[in-house]
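One protein chain is absent from this view; the other protein chains keep their places.
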Amino acid sequence: MSEITGNEIIHQYLRHNKKFPHVLCAGCGHGIVLGTLIRSIHSLGIPRDDVVVVAGIGCSGRLAVYVDFNTIHTTHGRALTFATGIKMANPKLNVITIMGDGDALSIGGNHLIHAARRNIGVTALVLNNNIYGMTGGQSSPATPLGSTTMTSPYGQLDKSFDTVELAKGAGANYVARGTVFHVRKLEKIMTEAIARPGFSLVEAITPCHTQYGRKNKYKSPVDMYKWMKKAAISVERYEELPEDQREDRLPIGVFVAKDRPGFEERYFAMKAEFQKKTVKGGK
Amino acid sequence: MARRKKRKEIFALGNEAVVEGALLAGCSFYGGYPITPSTEIMEIMSARLPKTEDGVFIQLEDEIASMGAIIGASLAGRKAMTATSGPGFSLMQENLGYAIMAETPVVLVNVMRGGPSTGLPTCPAQGDVQQARWGTHGDHPIIVLSASNVQECLEMTITAFNMAEKYRTPVILLLDEVTAHTREKIEIPNEGEFEVFSRTIPSMPPEWYKPYEETVRGVSPMPPIGSGYRFHVTGLTHDRNGFPSQRPEEVVELMERIHRKIDQFFYDIQLVEEIDTDDADVVVIAYGCVARSAELAVQQARENGVKAGLLKLKTLFPYPRRHTERVLAHAKSLIVPEMNMGQMSREVKRVNMGRVPVRTINRIDGQIVTPSEILKVIMQG
Amino acid sequence: MAKKDKGKSKVTVYPDWCKGCGICVEFCPAKVLELNAQGKCTVVREEDCIRCGFCELHCPDFAIVVRDKEFPQKDKSENSDKKTATGKGA
Partner (left out) sequence: MKSPQELDRFEIRFSGLGGQGIITLGKIMGQGLALGHGYNVTQTQSYGPEARGGSSRCDLVISSKPISYPKAESLDLLVALSQEACNTYYPYLKSGGVLVVESDLVKQSPTNRFLGLPFTNLAKDKIGIAQAMNTVVLGSLSFLLPFVNQGTMRKSLESVLPSKIKAINTKAFNLGYRLAKKQWGDDVGDVWRDEEDLTRR
């Protein structure tokens, strides 16, 4: 490991011909997630030519353009479908998708389920800010019950979707959650997620003060970070809490960690079998 | 011509011939979702591709994902395709637009069935012609090809891949249920008897590479992801480097180039077959399985003393205007039979500009337009 | 990082990139940073920095760099393209 740390590493990976600061709002956590992703890839020593960042549409989709990897900004909800094609076409690549909560859970929900079920060797980052930010703050599947948004002016009527439970249910190989307040922990799980075989999902809780916070009693971006600091609790400690104290707490950490071979590994193993047979048959 | 090696003959379905053509063209990636009447393409691919050297087959969760996956595979350097029908084609429109904007070569085979909606799943129709042209939103060029018999299914699939790679664009091959589900004897061409075009890859140092550069041909070289040329791909309007841009001059440059790269090669893209058109008074303009009926009708009309001819469209879009104008030089009337309410006759009328009467024969009952129906209209003079 | 590192750090803020969200100012345990009149982060008590790294890790705009006072310039190209691949694809 090099002695240089933090943002100096990140600066090396940013596209120097792009304009900074980036387009995201002041205090938006997405930049922190991007920084964390860069440090994770750096710490794994993966050459940048081998990294493919596939982003969806929305605020999170804008991240891809800033980093000097192979970057693809796809259509709304479809990042995982492009990623699946890329991984199958060239399994040597490290394919990482960046999606928002509306992107991954609403319009792209089916793709998420099947990427997990198929166990395709892709790392999915779900940047959950509880809102559709880019389009001006409409409610998303992750918007908490009772929250005020542009499309739920009288309060969100349904319960927010639990990304972790969804991924677990769909059979993902590795499922973890972190927040942009607990950056070191987020970096650790992100690094692990990228290094694992098969499908890994990391939900990063990242606040949107502009579209969500302001309308829901978080006066400044800082208030949202304070909320994360207070609400987040390690999954181990969360499990020990009695039911009635779990209400407002946000378990973070690793929920599932398996090592099942990825879809692409199984596919290419099957192909290798055929090739062996042909060689044998040929003699 | 030199004496050629005997070609292998097989008795194959139209859908099977598509697979043969795709493999000959170098297709090594298929992503799809089953739907009648295109399913055989997928089934045969699932058996064939894993046994080829680098072939990848994957069944996706829906048609949206199928398009996404083949675009991803194409960006990673593969010749990729999918096949679908009716409702699946509707779902593919979203990412079809992405492939146009990101200039990603892919081949999309749509075996048309009756619509709208679930429609007539197992009956033929030609109702997706204008959807193929204008289905995805925005102003865009597109190449749409067609085939009217099983041999052509093979040949036009090869052509579709070649055009996709040459022009860095998605190419749609529109088949119909009849053509796809007819078995016929076809000849598999030997290596060297047909052209295989593969996208050019950049040969300059990566720092100097621009993925969307203005070139003479309008098409930039395209490296596979992971080969050292790191760049950004987006469905947003972008500059020459691929980065999003809203500057009017850059938007115009991009949009004009993606139109121009198709427009200036009409002579290469617009394919037709002319049967007895040279002296024809009555010219039938047809495509797909209806062109077969028309061929018989034209032949029978000639036997009955009427100078009839057939202009068979193999390229539907960009519409072969030049060829139509040539037959208009002497034709006294045009007949456009098709299995829809008149989707291609619009294009014919547009070129005709009222010069000669254009008569249409339209069937939307899931039945093919028969030779006798066409003959009847021809004989009306 | 521990208190023994106190005073050994150089904290740099790039005002062009700072959007003044105030996260660094709020959570800095040694109150090294403040928002200035333009609303941008400035270093006011550099000697109190305990090198916890919070500001650097949490700056969404990559606008803060904390490095050693004694060695302000590091070889920047060193780690840009390490070819020791690990992880999924390798």
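Observations, loosely collected:
For clarity, chains are labelled A, B and C in written order, and residue numbers in each chain start from 1.
We take it that contacts are C-beta pairs under 8 Å (C-beta built on N, C-alpha and C of every residue); 3 or more make two chains touch, one makes a residue touch a chain.
A quick note: this is a predicted structure, and the numbers were derived from the prediction, not measured.
Looking at the complete complex, one finds that the omitted chain is in touch with B.
Contact with the undisplayed chain is limited, among B:130, B:200, B:241 or B:370, to B:370. In the complete complex, the hidden chain is touched by one of B:178, B:285, B:311 or B:327, namely B:178. Listed residues B:130, B:200, B:241 or B:299: the one in touch with the omitted chain is B:299.
On the side of subunit B, touch with the chain left out of the figure occurs at residues 9-11, 36-37, 121-123, 149, 177-178, 181-185, 289, 292-293, 295-296, 299-300, 368, 370-371.
To be clear about the criterion, only the chains that are shown with their structure count from here on.
Nearest to the common centre of all protein CA atoms is the CA centroid of chain A. If you average the Cα atoms of subunit A and of subunit B, the two centres end up 38 Å apart. The distance from the centre of subunit B to the centre of subunit C, each centre being the mean of the chain's C-alpha atoms, comes to 56 Å. In subunit A, the residues touching two or more other chains are 48, 50, 92-93.
Looking at subunit B, one finds that none of its residues touch two or more other chains. Residue ranges of subunit B in contact with subunit A, taken from their complex: 29, 31, 50-51, 55-56, 58, 60-62, 64-78, 80, 94-95, 98, 224-228, 230-236, 241, 243-244.
Considering their complex, residues 16-23, 26-27, 53, 56-67, 74, 76, 78-90 of subunit C touch subunit A. The residues of subunit A lying in touch with subunit B in their complex are 17-18, 48-50, 52, 54, 64-65, 68-75, 78, 80-90, 92-93, 110-111, 113-114, 267, 270-271, 274, 278.
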